[in-house]
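Quick one: the structure is below, questions incoming.
Only one protein chain is missing from this complex, and each of the others stays in its spot.
Labels for the chains are A and B, by order of writing; each one numbers its residues from 1.
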Amino acid sequence: MNEKKIHLVINQQGYDLELEPRKLLSDVIRDDCFLTGTHVGCEHGVCGACTILVDGKLLRSCLVYGVQMDGKHIETIESIGTHTKLSRFQQAMHEEHGLQCGYCTAGIVMTIEGLLRENPKPTEMEIQDALTGNLCRCTGYQNILKAIQRVLLADQEKS
Amino acid sequence: MKPAPFQYHQPTNTQELLALLDLYRSNAKIISGGQSLAPMMNMRMAHIEELIDINQLSDLSFINQSQNQVKIGSMTRHEQVASSEQIDKHCPLLSYAAGTIGHYVIRQRGTIGGSLCHADPVAQMPLIALTLDANFHIKSIHEERQIRASDFFLGAMTTCLQENEFLQAISYPCFSNETAWAFELFNRRHGDYAIVSVALCLDYDNNQVIRNIRIGLNGVSDFAQDYSSACSSFLNQTFTEKWLDELTHHLLANFSPFDDERISSKYRLELAKTLIKKAFFRANQNYLKSRN
Partner (left out) sequence: MNKQSEIRSQVGKPYHRREDMRFLTGNGKYIDDIKVANCWHAAFIRSPHAHAKILSVNTSSALQINGVIGIYTGKDLAELTTSLRIAPPIDGLKPIEMTTLPIDKVLFQGDLVACVIAKNRYIAEDAIDLVEVEYSALNPVTNIMHAQQQDAPLIIESMGTNLLSHQFKEKGDVSKSAKQAYKIIETSFSQHRQTHLPMETRGCIAIWDEGNQHLNFYVGTQAPHPYRTQLANRMRLMESQVTIHSSDIGGAFGQKIVLYREELTVAALAKLLNHPIRWREDRLENLVGSSQSREDICKTIVSVDSQGKILGLDFEILEDFGAYSFYPGNYLARVVAMILTGPYKVDNYRYDVKVFLTNKVGNAPMRAPMAITSWVMEGTIDAIARELGLDPVDVRKLNMVTQDDMPYLMPTGEVLCDVTPLETLNQALQIVKYEDFADRKKESLSRGFYRGIGICSVIESTTYGSEFYKAAGIPGSGHEAVWIRIEPTGVVNASVGLGPSGQGYETAFSQVIAEGLGIHPNQIRILMGNSDIAPYGMGSRGARGGTAGGGAFFLCAQQAHQKLMRIASHILNIPLDNLRMVDGYVNYLEGDRYIPTDVDLRKLSQVAYFEPTRLPEGELPGLEFHLTYDPPPMTYSNSTHICELEIDPDTGSIKIERYVVAEDCGTVLNPLIVEGQQHGAIAMGISGVLFEEIIYDSTGQNITGTLADYMIATAGDIPKIEIIHMNTPNKKTPLGIKGMAEGGVMGAIGAVMNAANSALSSLNIQVNQQPLTPMYIRSLIRDVASKNNGL
């Protein structure tokens, strides 16, 4: 058939896959690699729920085809934290009640984690510029912003 | 929304790319950032036979400043253009406008070349290219050519690129110390496409006389347009409110916005008027500040 063999690494685990070129990366991650933490909300790049990191850069996985990721290192929500050890931002989201139905949460966590890696001291405008790319229908964004501020304040106090 | 099947190619260098374009011609479609193309493919609005992924062509991602030009490779991501110190120094209108594209995440992936070739009438990059009279470096398997922005864009979603050509790089003129600029846009939400946007450069001489105006707008025609020539009779004067009123009035007569279900042409003209004034004030203020 039309399938292409690729090798990619997700959360430090290698996957050898044979994919139809048109298969969206979001579907590859969820169906072929069984990592269902990355969610699909729109498949046209607007809602941000499918956001992941590829070679350290933020990316909407619904706008990329799996075959484009040959040789890439992907990070998804499952690598950010665990039940026993959440990342600082995840912990802040938990303490500030920054999530309700949870569907947009992985995309938001990835976006903020990605932002803070590149820009550990974002301004209010920079935070807004990143976060406005993630749609949330439950929280009104109030507590998500509080969670971000909490992390930045803790950073400030540390230094 | 899953795309229809296509053949996938991933050239590793420019020669391979050119050969593929020459082979597949009208059936070929280049994907760079994919932020515009992928949604259309997913919605099955664009039917692609041969998808050519140029993300491996790292030599297409560069920012080189020399003499009086900044040359930018077509695969340079919007975020790189927006945060480039070089571009901020030599062509700040471009870096600023790039920073207004979508959101942080979109800019990590979308490319300047992709945006220019997609030629969306509401996009920032075509507007800036036209306003600054940028030079487009085009390559095919047999030929290399350079054309001006005004010749590159043929209209909404249409460029002069031939079937076997691709956009390799774009050159922008360096700003002088006497150039003030502004970029004003109006949108519904942060990151949305602008309803109307204004890109402006003013060249002053030592006596605060405005010697040259480069001005372009999105949203008042069917595509981005450079209205610099309409300002010719207003050159060699100083900035005053009266001068600006007259210039704005004159410019408005050049616009031909359309009516649609949600936004009237009247609204676009009013918005244009407000944004033009804002742009001029801002540019002038920045100029005065830099003088002190």
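General remarks:
Assume contacts are C-beta pairs under 8 Å (C-beta built on N, C-alpha and C of every residue); 3 or more make two chains touch, one makes a residue touch a chain.
Given the structure is predicted, the values throughout are model-derived calculations rather than measurements.
Only one residue in the set A:4, A:22, A:60 or A:150 touches the chain that does not appear here, and it is A:22. Contact with the chain not shown here comes from a single listed residue; of B:44, B:89 or B:148, that residue is B:44.
The hidden chain makes contact, of the residues B:191, B:216 or B:257, with B:191.
Panel shows chain B; residues 1-2, 4-5, 43-44, 186, 188-192, 261-264, 266-267, 270-271, 274 of it touch the chain omitted from the view. Listed by residue number, the positions of chain A touching the unshown chain are 20, 22-23, 30, 34-44, 46-47, 49, 76-78, 80-83, 86, 90, 93-95, 97, 99-106, 109, 128, 131-145.
The working rule: only the chains that are shown with their structure count from here on.
If you average the CA atoms of chain A and of chain B, the two centres end up 29 Å from each other. The part of chain B that touches chain A in the complex is made up of residues 1-8, 10, 34-35, 38-39, 42-43, 51, 53, 55, 102-106, 108-109, 189-191.
Across the interface of their complex, chain B is touched by residues 2, 4, 20-22, 24, 27, 43-45, 48, 51, 57-60, 62-65, 67-68, 70, 111, 114-115, 126, 128-130, 132-133 of chain A.
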